[in-house]
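Note that one protein chain of the assembly has been removed; the remaining protein chains are unaltered in position.
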Amino acid sequence: MELLEYQVKEWFGKIGIPVLPSQRINHPTDLKRLKISYPVVLKSQVYGGGRAQAGGVKFVETTIDAIATAHNIFNLPISGELPEVLLAEAKYEADQEFYLGVVLDSAVCRPVLLGCTEADVEWESAGDKMQHVVVEQEFSPFYARRLALKMGLHGVLMQSVSAVVEKMYRLFVEQDLDLIEINPLGIKVSGEVMALNGSVNVNERAIRRHPDIAEIAKKNINRYTSSETIRNLGDWDGIELNGKIGILGNGAGSVMATLDLVANAGGKPGVCINLRHASPIETSITTFSSRLEEALKNLAADKSIQVILINFLSSIAQTEDAIEVIENFIQQHKNEIKPQFSRSNGNKNRRDGQSPYLVVRLAGSEFNEARKHLTKLQTQSDTLIVLENLDEAVAKAVSLAKPTTYKKLSLNS
Amino acid sequence: MELLEYQVKEWFGKIGIPVLPSQRINHPTDLKRLKISYPVVLKSQVYGGGRAQAGGVKFVETTIDAIATAHNIFNLPISGELPEVLLAEAKYEADQEFYLGVVLDSAVCRPVLLGCTEADVEWESAGDKMQHVVVEQEFSPFYARRLALKMGLHGVLMQSVSAVVEKMYRLFVEQDLDLIEINPLGIKVSGEVMALNGSVNVNERAIRRHPDIAEIAKKNINRYTSSETIRNLGDWDGIELNGKIGILGNGAGSVMATLDLVANAGGKPGVCINLRHASPIETSITTFSSRLEEALKNLAADKSIQVILINFLSSIAQTEDAIEVIENFIQQHKNEIKPQFSRSNGNKNRRDGQSPYLVVRLAGSEFNEARKHLTKLQTQSDTLIVLENLDEAVAKAVSLAKPTTYKKLSLNS
Amino acid sequence: MKLTPDSKVIIQGFCEYISATHVAQMKAYGTNLVAGVDPGFGGQELLYSLPVFDLVEQVIERFGVIDTTIICVHPYQVLDAALEAIASGIRQIIIISPGVPPLDMVQLLRKAEATETLVVGPNSPGIIVPGKILLGIQPNEFYTPGPVGILSRSTTLTYEIARELTQAALGQSISVSIGSDAVVGSSFIQWLQILDEDETTQVIVLVGQPGGGREEEAARYIIEAIDKPVVAYIAGTKAPPVQHWRQTGTLAAVVGRDPDFGTAQSKVAALNAVRVPVAERPSQIPELVRKVMR
Partner (left out) sequence: MKLTPDSKVIIQGFCEYISATHVAQMKAYGTNLVAGVDPGFGGQELLYSLPVFDLVEQVIERFGVIDTTIICVHPYQVLDAALEAIASGIRQIIIISPGVPPLDMVQLLRKAEATETLVVGPNSPGIIVPGKILLGIQPNEFYTPGPVGILSRSTTLTYEIARELTQAALGQSISVSIGSDAVVGSSFIQWLQILDEDETTQVIVLVGQPGGGREEEAARYIIEAIDKPVVAYIAGTKAPPVQHWRQTGTLAAVVGRDPDFGTAQSKVAALNAVRVPVAERPSQIPELVRKVMR
C-alpha cells in the first residue's frame, strides 16, 4: 500500500530525515493561513507517478496566485484520480539531485539499498548509474556508507547521505515497508541535504501490526472496493482480465494453471481469484467459504462474465461449507432465472438477468460425496456442470462462453 | 538515571502496557479539575523506594479530602526529597500482585528477565521465589513465555503476563535501560493485568542518544550539582568519602589502588575522582585538563579536604595542558594564601582561607620535564610536594593530613 | 535433511491451514508426530490426540531431540515460533502459515543461515515421501511411491501434478513445495541437490510460477550439476505480469538481471535454454516424464 507524500514526509520529519517546512492544504482557502513564506510549491497529493508532468506541481508567489492554482490542482485528475489534499511546501534551490531507495529484493531475500547521483532515472537504463548494496546481515550504518561511497561520494556529503540512508532503513524495518524512496534528495554545495519528495510502499501483510498504518489503510480501502476488491489482492491472489470466463481456485499456482489452460484452449479468462487467502488488508476475519461466497456474488454481478469455472482439488478447509455455498448459489440463481427470463425480452443487455454458467471441477476423495450431490443438482439446473477431469472442465467452460453479440455499445451509440 | 513513576507510566501507556487512568498534579488545586472518578490514589513523585511506608501514598474519596492530602504530601520529604509533582490515579482492586523486571546482568553480559508471583519481595531472600530467564540470543517473545511458565502461570494469565514482559523488554532495549520494573503488577481473577507501579533506570552512557531522556536529564542535573557533581559519576568515576585526603587519578583501578594505599597507611580518603572520563550526563565536551581543573576547584572549595593527592602515571592526553592546570592552581592559591592568612586570625574555621596541600605523584617519561618544572615550583610553595614513588607520595599525603581541631561544631553549639 | 520415518516431529500452532484431518493423516502415514506446542494451552488437553505443551523446550525435556517442526501459528508469530525452535536445537523447520511479513522472513533466514537450519516455506504445504513420511498438509491420496521427485512452489498445483503422475502409474520419490511467497527459506537449488543424490529419485519434475528468479537459478544449476533428467511445468504463462515494484524488470536491470526477470516467460526461456522439457499443461507431464526416463 502506497502512502501520500505528506504522510511520508511526516514520517521523515519524525525520524530526522531533513524535510522542508510544509503545510497540508485541505481546501484552497487554507492558503490564507499559510505559515510558510513565498515562493511556495503546491503539490497534488495523489498516488502513482507522473504528477509533475500532468501539471500537479506548481510554484506560486502570492496568496492570490496560490489560491487560484490550488483550485486548478484540486480539479485536475491525475491518472483518473482527484487529490483530496495538496501539500504546500517551501521552495528549495538544490545544486544537485540524488535518488535514494531501500527495497526488499525477493531474489536474494534481503533488503537492497539503492542510490544514484541523478534523480528521476529511467529505470530501464539505470544499470550503470544506479548503485546498490545488499544488506546481508543485520543492518548497521556501514552498509549505508558503503552505498554512499559506491555512489562516488566523499567527506561530509558521504556522511550526510549515508545518515539519510540509515534513517530510511530504520523506517523500512520499523514500518514493514516493501519500498522507501527519496526522489529527489536535494543537495547544496554546502553539503546540506533535503528530502524533496518521498514515497513508501507498506507491505500489505504487515499493515495489521501497525495501528497507525491500519488506520490509513481503512480510509484507503475505498480505493479497492466493488469489482476492484477482487483485483490485485496481494501476491497473485487475484488477476483481473477482460474475458468472459471467471476462474476460482485454491492456491495461486492452481489458479494460474487453470487460466493458462483456458487461454490455451482458446477461451478468454476474466477475473481470476485465488480463494486460499483473504486480502491482507481485509479487516474482518474470513473463511474459505466466506471468500467463495463473496467471489461468486461478485462474479455473478459482473455482466461480462458468462462462465464461472471453479477448480477445486481436495485439501480445502471445511469442504462441506464450501459445497453448501455453491449449492446455495445455484439454488438462488435457479430461482432468479425464471422470472428474469420472462422479463428479458427486448432487453439490450444480453446477459442481463441471466446467470452465468457454473462449471465445477471437483477432484479428490474429499469431494466424492459432494460430487455425487452436485451431479444430482446438475440435472435440475440449466447452468451447472460438474466434472472431475480438469482438461474436460476447461474445454466445457470455453465452449459455453459464446461470443458477445454487441461491441462497445456505450461508446458508439 | 531513574525516572519518576509518572514518566515511566507515560512510556508504559505508549508501548501498550496496561496502566490505570491517571493525572499529573502540579499543585493541590489541580485536583479540582480531576478527570478520574473517586476513589483515587495520590502518590508522591520522588526518587527511591519506601514511599508508601513514609506516607507518600494515600487514598482519597472526595475533592476536599484530596486537596488536603495533596497539601500534606507536597510538604512531606521522603528520604530528604520533596515531590515537585503528585500522581493521581484510579484505585485498583487487585486479586493478586506480581513483580516483573528486566535487568542487565554484567556477569553474564546479557539482559535477565525477572518475575515473581509476589510483589515487594525481600531481595535478600528472594532466591527461591524469584524466577529468572537469561536472554541469551536476540530477544523473541518465547523468552517472556519461558519466564511466565517458570513463575508457574498457565493459560490466559501466562499469555497476558508474558505480553507485558515482552513490552518491558522492548522499552528496555529502545530506551537503553539498566533496569525496568513493574512492582506490583495487579492481577484480577478475570486474568486482567495492570501495571500499578513502575520504575526504570536509564543507562547514563546512552542518555545522549535519546533526546527526550536527555531533556529530562538536563532538568535532573540539579540533583547532582555542587559537591555532588563529583560523586557517583557512572561506573566508579568518583567516590565520596568523608576523609581529609582528596584523590585525583587517571583510571578507576589506579584511583582505587591509591585510595587503598591511603587507607592502609592510616589516612582517611575523601572525595576520589577518576579524571579519565567525563560524567556520562555531562552535556558539554570536556578534556582531561578541563576535568582536572574542575576537580581541583571543587576539592579546594571543599573545606574538609586538607590534602589533594594527585597520582598520574604517563599516558595522559595533553600532558602539557594538565601540568599547566596544576601550575595555575598552585600560582592562584599561593597568591590567595598570603592575604588570607593575615585575615585568618581569630577565624574559628581552621581551614578557612588556607589552601589544601597538593601532593603530586608523577611517574613515567612523559612527566620527566613536568616533574623537574614542578619540583622547581615546590621550593617557592608552602603547599606543593612533587614525588615519583607512589608509596612515598601516599605516606606524605597521610602525614600532612592533620587531625581536625573541632568536631561537629554546627550540631553541638 | 532427515526425512526418515523415525525422525521426531512437532507441530507449533494450529491455524486454519492445518486441520484435525491433516494431523490424523500425518499420524496415519506413520510420521512420528510426538507433540503440539501451543502457548497458553500446555497440558490442558490432547489437541488432535497430541500432547500439547506451552514451550518447545518442554517437549524436548520430555521426548528428547526433535528433528522437525511444522509451524502453523499466526503469521505474525511465525518468526518467534521459528526462533524458539532454533533455540531449542531444531534444525528443520516447515512453515505452513501464509502471510508472514517478508521482513520477518529476512530476519529468520539470517538466523537460519547462521545456525545451518533448513527452513521450508512459509506458505508451503510441506514435504511428503510417499509411503514413508508426511511433513505438512499435502494430501497423501494423490501420492504413491515411485521414481519421480516433485519440486514446486505451489500448494494445490503440486497435488494436481502428483495426481496426474499417479493416474499415469508414475509414483513419486518425494514431493516438496518450497512455498509460494516472495521470500522463502530453502531454494530449488538445495532440493535439486538433495534429489540428485537421492537413490529413489530417477526423474525430477520442477513446477514453477511467476515471481523471483528461483526457476532461472534452478535452470543454471541443472545444466551445471544435475545428472538426472528434469521435466518442468511453469504456471502463469498466460497471466498478465503483476508488477511488484522494481522486482520485475526495473530492479532487475539495476542489479544486472534480465528485464524480463520474474515472468513465466523468462522461466520457460531459461529452462528451454538448458533443454529441460517444459510441459504445456499438467496432464502433459507424465508423457514428458516417460520420454526422459527412457
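For this structure, a couple of remarks:
In order of appearance the chains are A, B and C, and numbering begins at 1 in each one.
Assume a residue touches a chain if its C-beta (ideal position, glycine included) is under 8 Å from a C-beta of that chain, and two chains touch if they have at least 3 such contacts.
Fair warning: this is a prediction, and the values are worked out from it, not measured in the lab.
Among the displayed chains, contact with the absent chain in the complete complex occurs for A, B.
Within the set A:His71, A:Arg146, A:Lys188 or A:Lys334, the residue that contacts the chain not displayed is A:Arg146.
Remark: the omitted chain is touched by one listed residue; of B:Ser37, B:Ser106 or B:Ser190 this is B:Ser106. Considering B:Asn250, B:Gln306, B:Ser355 or B:Thr383, the position touching the chain not shown turns out to be B:Asn250 (whole complex).
Interface note: of B:Thr29, B:Thr62, B:Asn264 or B:Gln380, the residue touching the hidden chain in the full complex is B:Asn264. Listed for chain A, the residues touching the missing chain in the whole complex are 136-138, 140-142, 145-146, 149, 154-156, 158-159, 162. Although one chain is not displayed, its contacts with chain B can still be listed: residues 103-107, 109-112, 114, 123-127, 130, 132, 137-138, 172-173, 176, 178-179, 201, 203, 205-206, 208-209, 232, 235-236, 239, 241, 249-254, 256-257, 259-264, 269, 272, 276-277, 280, 287-288, 313-315, 317, 363-366, 390-391.
We take it that only the chains that are shown with their structure count from here on.
Comparing the CA-atom centres of all chains against that of chain C, the greatest distance is found for B. As a whole-number value, the distance joining the C-alpha centres of chain A and chain B reads 54 Å. A separation of 27 Å divides the Cα centre of chain A from that of chain C.
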